[in-house]
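This is the structure I want to talk about, given as structure tokens.
With one protein chain removed, the remaining protein chains of the complex are shown where they sit.
This part shows subunit A:
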Amino acid sequence: MTLLGKLSWDALPFYSVIAFIAAMVVVVAALLIAGIITWYWKWPYLWKHWFTTQDHKKIGMMYIILAFAMLARAFIEAMMMRAQQAFGLGAESAGYLPPEHFNQLFTTHGTLMIFFVAMPLLSGLINFVVPLQIGARDVAFPLVNLVSLWLTWAGGFLMMVSLVIGRFATGGWSGYPPFTELSLSPGVGVDYWIWALMLSGIGTTLTGINFVTTIWKMRAPGMTLMRMPLFCWTSLCTALLMIYALPPLTVATGLLALDRYAGFHFFTNDAGGNVMHYANLFWLFGHPEVYILILPAFGVFSEVISTFSGKKLFGYTSLVYATMCIAVLSFTVWLHHFFTMGGTADVNAFFGIMTMVIAVPTGVKIFDWLLTMWGGRIRLTVPMLYSLAFIVTFVLGGVSGVLLAIPPVDYMVHNTLFLVAHFHNMLIPGTLFGMFAGIHYWFPKATGFRLDEKWGRRAFWFWVSGFYVAFMPLYILGLMGMPRRMVTYEVEAWQAWLIAAAIGAILIGLGIACMFIMLYVSIRDRGRLQDVTGDPWDGRTLEWSITSPPPEWNFDEVPVVTRRDEWWYRKQNGEMQQKSEDPGDYEPIDVPKWSLIGPSLGMVGTAFGFAMVWHVWWLAILTGGILVSMMIGRAFVKDRERAIHTEIIAQHARLWNMAQRGEHP
């Protein structure tokens, strides 16, 4: 045992030019960002108003920033894999990537996309939107919220560290043993994977608890469950799924860690271990996870379609029940991920049928959205375009999903690119398009100005066309029998389709580029895009009844809700009277103070993960000790809240009044 554990100079990425360049990009980018912040000396501002704030809106935005940074990396990895496969014809060393590097790429791509792009996107959006929609001042546990954020960041940091020091796992995002056991993967890659998932997984579980409690306990008076906006409903179901689905993952990775660190034999091939236990645990998390990823998007589409059709949501009750059906059923289907493990026909058929049943509530939702548009006045804004693309594309993905649910069909396409096409077909429209629509929709609420439509549309068209060109060939390749995760191949007929897929990836890349340009253009032209009303889309729900950006305390007065789409009906009936500008009419509002627990936990957590990965035991004990003492120490902090004075609230009300009269403040 040495002071630095397994750490040595070999951990630096001098083993491959490409890996070295990637590492340099990360290091340079990090230094550049730190340099710019230092140059303008924004550290105190960032620290006080962002890193340590317990304001759910800012926490939401920080999740989304993390997601876009990780999306950029995960997309570059996808690009590299597509390029490799486009040139990968030939059995020996075709293409430009060595197998080990390629294998790391698909592992990090999957891990990043699921845990550090999709999850932060939806956690971010839920964080920003839900308290506003239910008329709450904050979430139930603001500090826990900050901790969740930083645990997710810690996982992300660890992923980035793995690019520079050591190598990542090669066992795929699902990390199936025995491949990920010490005997077959002796490097530190799997440990990176374990600790990144562990940290972010604990954060996500806490997020789930936080939002179930928030939605259950913090609703404004009169906001009964059946008056909640649909996004709150899908967020509630998502949060419930997080509570029940993430623990199996934490257990699975924890047991794998025990195998690797302490010589246990839970999933080894010998000494009584059984890999099937892992498959069961992992997919007990993995399938509900799919719905964690998709349900919030369903909520976004419900809001967007109803708003931009200027119409009440069709079949609200159906949509609520369909959401709950999906959430419950998602726990009954995990076995379809291993039909080919040799289960009996009865077991396979049962789980196949359970899986197909989910198609019913999902189909109901699609029709309800279409009927919401029926009889409306459809404004084809960017969020609406994403919703329409979602409907058409997601239905195709659903068809391939039902096919995969039929065991004999699964016996043919399992582990092939058909599967890869299928889940990208679900997750790109179902998660990314949903989150993009949501970001476009709520961006003016968060910032006070809209995103540029022109670049938004360009991004949209590149994304959608890119999606079809990139993933439809993968269905065909799957039907041609091409397995996933192949670095090279010897079947000539595959190459043309793989080149097509690579072109599709380039189109998606242009879509991402357009998004970054859109962000730049929108910030540059924020004067032109400014929205003073707080309600740029003629919205229907409570978040549009306050100024943009909302004040730290969200609502000057807690709203009283009397029906669904409360804000829409207030506007219809002219009930949006002026607010009082007299401080005497307001009560002081307590908001949580900033807390350094969040970022310190994130940093110490990253160090702890790093120490565990490299077996630097003294550092693990030290950081572990700090983590525990921080949690205990926090219990002794008495002065946790700060009051917002009534004058400030009254002044804010005055601003709102001016905006409603159409005056620029």
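One rule holds for everything that comes next: contacts are C-beta pairs under 8 Å (C-beta built on N, C-alpha and C of every residue); 3 or more make two chains touch, one makes a residue touch a chain; residues count from 1.
One rule holds in what follows: contacts and distances are computed from a predicted model.
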When you check the chain that is not on display against UniProt, which of "Paraquat-inducible protein A", "4-phytase", "Hydrogenase large subunit" or "Cytochrome ubiquinol oxidase subunit II" does it turn out to be? "Cytochrome ubiquinol oxidase subunit II"
Of the residues A:392, A:496 or A:631, which one touches the chain left out of the display? A:392
If I consider the whole complex, including the chain that's not displayed, which of A:140, A:313, A:439 or A:532 touches that chain? A:313
Just name the one of A:178, A:550 or A:592 that touches the chain not displayed here. A:178
Touching the absent chain when the full complex is considered, from A:164, A:223, A:486 or A:601: A:486
Touching the left-out chain: which of A:222, A:363, A:588 or A:625? A:363
Who touches the missing chain here, A:275, A:294, A:382 or A:451? A:275
Contact with the hidden chain only, please: which subunit A residues? 14-19, 91, 93, 97-103, 167, 170-172, 176, 178-179, 182-187, 189, 269-272, 274-276, 309-316, 318, 338, 340-342, 344-346, 348-349, 352-353, 356-357, 359-360, 363-364, 366-368, 370-380, 388, 391-392, 395-396, 399, 402-403, 405-409, 411-416, 476, 478-481, 483-491
